[in-house]
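== subunit A ==
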Amino acid sequence: MLGNYLPILLFLITAIVIGGIAMAAGRLLGPNKPDAAKLSPYECGFEAFENTRMKFDVRYYLVAILFIIFDLEIAFLFPWAIVLDDIGMFGFVAMVIFLLVLVIGFVYEWMKGALEWE
Partner candidate 1 sequence: METVYLLIPLVCLAAAVLVGLAGQWLGRRAAHSITIGAVAMAFVLSVVVAVEVAGGQRFDGSVYIWAVSDGIQFEIGFLIDQLSAVMMVVVTFVSLMVHVYTIGYMHDDPGYTRFFSYISLFTFAMLMLVMSNNFLQLFFGWEAVGLLSYLLIGFWFERESANFASLKAFLVNRVGDLGFLLGIAAILYVFGSLDYAAVFASAPQHATETMTGILGSQWRWLTIICLLLFVGAMGKSAQVPLHVWLPDSMEGPTPISALIHAATMVTAGIFMVARMSPLFELSQTALSVVLIIGAVTTISMALIALVQNDIKRVVAYSTLSQLGYMTVALGASAYSIAIFHLATHAFFKALLFLAAGSVIIALHHEQDMRRMGALWKRMPVTYLTALIGTLALVGIPPFAGFFSKDAIIEAVALSHTPGAKFAYVVVVAGVFVTALYSFRLIFMVFHGPSRLSEDNRKHARESPWVVTVPLILLAIPSVLAGLVLVGPTLSGHLFGESVMPIDGHGINGYGATDMLVHAWVSLPLWLAIAGIAVAWILYLRSPHAASRIANRFRLLHEILIRKYGVDELYERVFADGGQALGRTLWKFGDRLIIDDTLVNGTAKLVGRLSGVVRSLQTGYVYHYAFAMIIGLVALMSWFLWT
Partner candidate 2 sequence: MRLSDLQIWTITPEIIVAIMACAILMIDVAMPERARKTIGFGLTVSTLLLAAIAVVVGQDAGYTIGLYGLVVQDRVSDIAKLGICLITAVALVYGRSYTEERNLLRGEFLALALFGTVGMMVMVSANHLITLYIGLELFSLCLYALIALHRDSAEATEAAMKYFVLGALASGILLYAMSLLYGLTGTLELAGIRQSVSGFSADDLPLAVALILVIVGLLFKLGAVPFHMWVPDVYAGSPTSVTAYLASAPKIAAFVIILRLLAISLEPLLEVWQDMLIAVALLSIGFGNLVAIAQRNMKRMLAYSTISHMGFFLLGILSGDSVGYSAAMLYAVIHAVVSLGVFGCILHFSGEGFEADQLDDYRGLSKTDPWLAFLMLLFMLSLAGVPPTVGFYAKLSVFQAVIGAGLLWVAVPAALFVVVGAFYYLRVVKLMYFDEPVAKTPVRSSAAPLESRALLTVNGLLIIGIMPWIGVIAEACRNAILLVGS
């Protein structure tokens, strides 16, 4: 039973190892010249510490959400590309339909002007 979870265990170990190596390498190999700006925690688009009830630009989220949709599309495309030989025409048509739907969404947001910042 637990044997089924072995790949997950391996996956976790690999992830930890790679993460560890990256951090260690950065610490060991990188130059280290700290200043206030570099040491403060940061978050994209916001001041890290301030009143949470602030106004923020909704366009930022619009772009982010649209980005995530097409980002996830890639997550589907990779495994599909790998097994395309096995699933053949059927798989191909299915993915074309999927992409078509996305394209329609894309066209819609484009025409609506959602991609224009101003």
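We take it that contacts are C-beta pairs under 8 Å (C-beta built on N, C-alpha and C of every residue); 3 or more make two chains touch, one makes a residue touch a chain; residues count from 1.
How were these picked? Simply put, all candidates are chains of the complex that A comes from, given by their letters.
Since we're looking at a predicted model, the values are computed, not measured.
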In-complex contact of subunit A, chosen from 1 or 2: 2
Of all residues in subunit A, those that touch candidate 2 in their complex: 87-91, 93, 101, 104, 107-108, 111-112
